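Here the structure is laid out as C-alpha cells; the discussion comes afterwards.
Apart from one protein chain that is not included, each protein chain of the complex appears where it belongs.
Let's look at chain A:
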Amino acid sequence: MKPKTFQPPRWAERLIGRIAASHLQEEILGDLFELFQKRNRRFGLFAAQLFYMLDIVLLIHPRLWRRAPEKVKPSLYPANSSTPNPIAMLNNYIKVAFRKLNRHKSYTVINTVSLTMGIACAVLIFSLVKYHLSFEDFHTGKDRIFRIYSELHGEKIAYNTGVPNPMGQAFRSEYAVAETVGRIAFLPKRVVSLPSNNRFEEDIAFADPEFFSIFNFPLIEGSASHALQGQNAALITEQLARKYFGHSDAVGQTLRIDDSLMLQVTGVLADLPDNTDFRSQIFVPFGNLQRHSPWMVEKDWWMSVNKEMQCFVRLKPGISAASVNTTVLPAISNTHYDKEASKYFRFKLQPLADVHFNMELRGKTDKKNLYTFAWIGFFLVLTACVNFVNLATAQAVARSREIGVRKALGSQRGALFWQFMTETAVIATAALVVAVALAYLSVPVVNQLFEINLSINPFNDTYLLAFLGSLLVVVVFCSGAYPGLILARFQPVVALKGKLTQSSPHGFSLRKGLVVGQFAISQLLIIGTLVMAHQLRYSQQANLGFEKNAVVIVPVPDNQTSKISALKSELNRLSGIENVTFFDTPPASDAIGRSNIQFDTRPEHEQFMISIKAVDNQYVPMFKIPLLAGRNLNPSDTIREYLLNETAIKALGLKTMDDAIGKAATINGRRGTVVGVVKDFHFRSLRTAIEPLCMTTRGEAYGSCGLKINLSDMSSTIARLQTEWAKIYPSSIFTYRFMDEDVERLYKLDNVLLRLIQAFAAVAIFVGCLGLYGLVSFMATQKAKEIGVRKVLGAKTSDVLWLFGKEFLQLLLIAFLLASPLGWWFTNNWLRDFAYHIEPGPGIFVLAIMITMFVAFFTVGFRSIRASLANPIKTLRSE
C-alpha cells in the first residue's frame, strides 16, 4: 500500500492549523487522522474523505478557536484569586489615586482647573439652551396650538406676527377646524392708576376669554369661567396684585388704564412662568380695545396688519396644520379680499414651539445662536479633555517604573486600566463639583446679560442632573481611556528598566495632533470674536445717515393735536432745548409700518411696499438728514405732502429725483404731493438693506418727541422738561431715553453674543495655555539632560529656547491652516445676515495668529526659560 493514498486532504489540515486554538491542534489533527484511516479501511477512500470534511465542518464552533483558559494552566496560586474583582479593588484604587494626585500637584491642578473651566461653560450653555428650548412647553396640547401670522407678498415677502382684526372672528365662525380661537392685542407701556393714586407703567393685553383655555395660565383667585366675561373685568398676576394692593384682597379692586378704561379686578393669575414669552401681567377683555385704542380695531378692517394684534388657535385633534395652511387660510384670503389684495395678504399657522425662535416673526432667540453655543460648549469640554490626554500620556512615561513594579507583582492590564480611570474619575468629579458651583455663581451675570431668568440647581432639575452624569462619564472616558490603555500596555521589563521614552512615534504624533486641535479651536474662537467685534463697531459707528448725538426722546402718551402743540410751544421756550420734533418712530427703529403706493397717474399700485414715517416739519433738520431735491415738509397735522428717499425714487423707476417733485402719490390710501427727496439713511438696523421710505405729516400718529438739547446743562434741562411735560400729561409717567442708546439697542443681542463669545474664547485660550504649560514643563524635565549636554557643549540660552519654540511654532502654523478657512466660512455665514457689513480682511486672520502665537510663546517661554537657565552641572549630576 502506498502511504500517499492514506493521507487526508492537505488543505484541510492546514485549515485546522489556521483556525484551531494551539492547544487543541495536536489532539484534533490526531483524531481526524485516526478516524480517516479507520474509515478508509472500512468504507473506502472516497467515503473517508467525505466524512473527514463533514467532521471538519461540524467541528466549527467558538470552542475551536477559543484560547486555553488560564486556570487550566498550572498556577502557584489558588485558582479563584487570579482575576481581581474591580469593585473590591475600588477602595485601593481610590487610595492610590489620591496619593498620586497629591504627589503630582501641578499636574492635578492643571487638569482640574482646565476641566473645571470646560465643564462650567458646558453646564452654563446646557442650562441656557435648555431654558430656551423649554419655552411654552407647559401648555396642554401644545402641539395643536398655533399662531396665525400674515405673509405680505409684495416684491419681497414680509412677515408679520399680527393678523387683521376680523381674522379671529372669521376663523372661528366660518370654519370648523379650530377647537378654540383667541384674539389678543398687546399694548406696551400703558399707565395704570390705582385708587390710591399710585401710577405704574405696565404692558396690557386685551384678550378673548378663550385665550385662557388655549394656554395654561391658571387662576388662583376668581372663577375661570367668568374670568374675562364682563365689560370691565381685569385679570392681574399674583405678583402685580402684591405690588398694587399688598396683602389686601386684589379681587374687586379698581384699576384705571390710561384715561379711558375703569376696570375691576375679577381674578388673580398665578405668576407667569419664566419660560413664556407672554409677559403682560394685566389681561383685559378684548372688547375694551374699542374704547381704549379705537385705531387698532378701526371698522373691522381687513386691510391693515398690526404686529400686536395676534390670534392664537387650538386646532381640533386630527386636523393638521398643513391642511389648514393649504385650504382654510387661503380660502379666508380669497373670500375677504378682492382678487388683487388676496394675492398680497396670505396667512399661515405658526406652531407654538416656533414662536420663541422664529426671528422673522419677532422671536426672542435665534436657534442658530443656540447651536453655536452648543458647539462652543462641546469644543471647550473637548479642549479640556485634550489637555488631560496630553498631560496624562506625557506623564505615563514618568510613571513607567510604577507600572513596571505593579505588573511584576501580578497586576493585570484591566486592573491597571481601571486604576488609571479611577484617578481620572477623581479629578473629573472634583472638577464637576467646582464647575457646577462656578456656573451657579455666574448665573446672575448671564441673566443680566440676556435679561432672562435662568436658574441652575442640579438637585431639583433632573435634566441637568442627567446631563451632569453623562458629561462626567463622557469626560472620564474621553480623557482617561487612551492614557489608561497606554499605561496598561507597557511591557513590564522595558518599563522597569526605564527604557521607555516619549518618542514612541505613535503616541507622540497623537499628542501633536491634539495640540493642533486645541490651537485650532482657540484660533477659531479668536477669529470669530474679532470679526464680530469689528462688525459691531462698524454698525455702531457707521454713518447711519442721520445725527444721533444729544437727542433725547420722550414718549407722548396721547396724541391729541391740541396737547401736542401745547407741549411743542412750551418746550420751544425752554432754554436748554435747541429744537423739538414730533414723530411716530425715531430714525433708526425696527418698528415701522409699510404700505402700498400708487404714484402719479399710474393706474396700478406699485409692486413694492413703502415704509412710512409720520414726522413733523422739524424732523429732517433736527436729525440732519440731507435733502437732495425739492424742499422739506410744510407744517401740518394731516397728510398733505410726502418726502421720499433715494431708494424709493429708484424703485419707482424715475430717472432723476426732480421727476418726483410735485407729483401726486397715494400711500396707504391717503393722497398727497411729493415735495422733496432725502438722502438714504439707515432707518432700520444695518442688518436690513435700505428700503423705499416716505415721510409725511400725520399728527394722529405721533407717539414720541425728539429734543435736541444742550449737553452743557443737561440735567436741569431734563428736570424742567419733566415739569412741563407733567403739566400737559398729568396722568402719565415721564420717561426719556437718548437717541444713541436707542440705536445701540438694535444691536443689543449682538453685543451680548460678542461678550459671551469673548468670554468663551478667553476660556478656550486659558485652558489651551494650561495644557501647553503642562506639556512644556514635562518636556523640560524630560529634556533636562539634553539641555545640560547642549549647554556644556556651548549652546546659548536662545538656542535652547528655540529647541522648545520650533516645535510649537510648527504645530501652531498647522492649526492656523485648519482654523482660518473654517473661521472664514463661519464668520461669512454670520455676516451674511447684515445687509451692510465689513469684509473680513487678512488683517483679522493675521491678528488671530499673532494673538495665539503671543500667548503660546508666553506660556512656553516662561517654562522653557527656566529650563534653559538651569545649571547644567545640577541636571547632569542627578541620577
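Just a few scattered comments:
Just so we're on the same page, contacts are C-beta pairs under 8 Å (C-beta built on N, C-alpha and C of every residue); 3 or more make two chains touch, one makes a residue touch a chain; residues count from 1.
Assume contacts and distances are computed from a predicted model.
Remark: of the listed names "PadR family transcriptional regulator", "Iron complex transport system ATP-binding protein", "YCII-related domain-containing protein" or "Multicomponent Na+:H+ antiporter subunit C", the one matching the undisplayed chain in UniProt is "PadR family transcriptional regulator".
When the full complex is taken into account, the listed residue touching the unshown chain is A:60, out of A:15, A:47 or A:60. Contact with the chain that does not appear here is found for just one residue of A:28, A:125 or A:177, A:28. By the touch definition given at the top, chain A reaches the unshown chain through residues 24, 26-35, 37-38, 54-55, 58-61, 63-64, 69, 72.
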